[in-house]
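I'd like to ask you about the structure that follows.
What you see is the complex with one protein chain gone and the rest in place.
For chain A:
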Amino acid sequence: MIDAAFADLLGPQTVDALFPNGVSRYAIGGMLVGLGTVLIYLGTGITAGASTFLESTLSYVSGRSRFAQYRPSRDWRVVFTVGIIGGAAVYAVIYQGDPWSIAGSGWTTEVSAWRLFVGGILVGIGTRVGKGCTSGHGICGVGSVSRTSLVGVATFLVVAIVTANAVSALGVGL
């Protein structure tokens, strides 16, 4: 339905060029991500982001002040993360491979280990220094019309676009 509406609006060729995989899975998935955030906000008033989990979980093993400040929230953040993992697993079991069967439900990425690891390190530093990630700034912050978050999102989006295109132009494989 969403895809048909967009085809009417932009013309089918344009839609194919811009959205080779359609629009609906992205739009529906995005709204569910927002809905998950809203459910937590509704009950607790917390605008939950995903990346503080990295530091709050480190407070279980490190007494450093930077991590210790998250002690009060570290338990629910583990629960949130377990929920995210579980929700994605439910999705995989229902929609990928044979429905409702474990076989063939998972997939693994083609992106190479060093790109994941080095990128992960930079993401870990950047999200904590920059006060938020794609969910904290991107969903909660933009949803709050926070100027800080809008600037944060614009910054990481532009830099990521430049990085991804530079890496691809240099001929670095996935």
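Worth pointing out:
Quick note on the criterion: a contact is a pair of C-beta atoms (placed from the backbone, for glycine too) under 8 Å apart; a residue touches a chain by one contact, two chains touch by 3 or more; residues count from 1.
Note that contacts and distances are computed from a predicted model.
One chain of this complex is left out of the view, and of "Glucose/mannose transport system substrate-binding protein", "YdbS-like PH domain-containing protein", "YeeE/YedE family protein" or "Multicomponent Na+:H+ antiporter subunit D", the protein name its UniProt record gives is "YeeE/YedE family protein". Think of the hidden chain as still there; on chain A it touches residues 18-23, 25-55, 57-58, 62, 64-67, 69-70, 72-73, 75-76, 79-92, 95-96, 105-111, 113, 115-149, 151-153, 155-168, 174.
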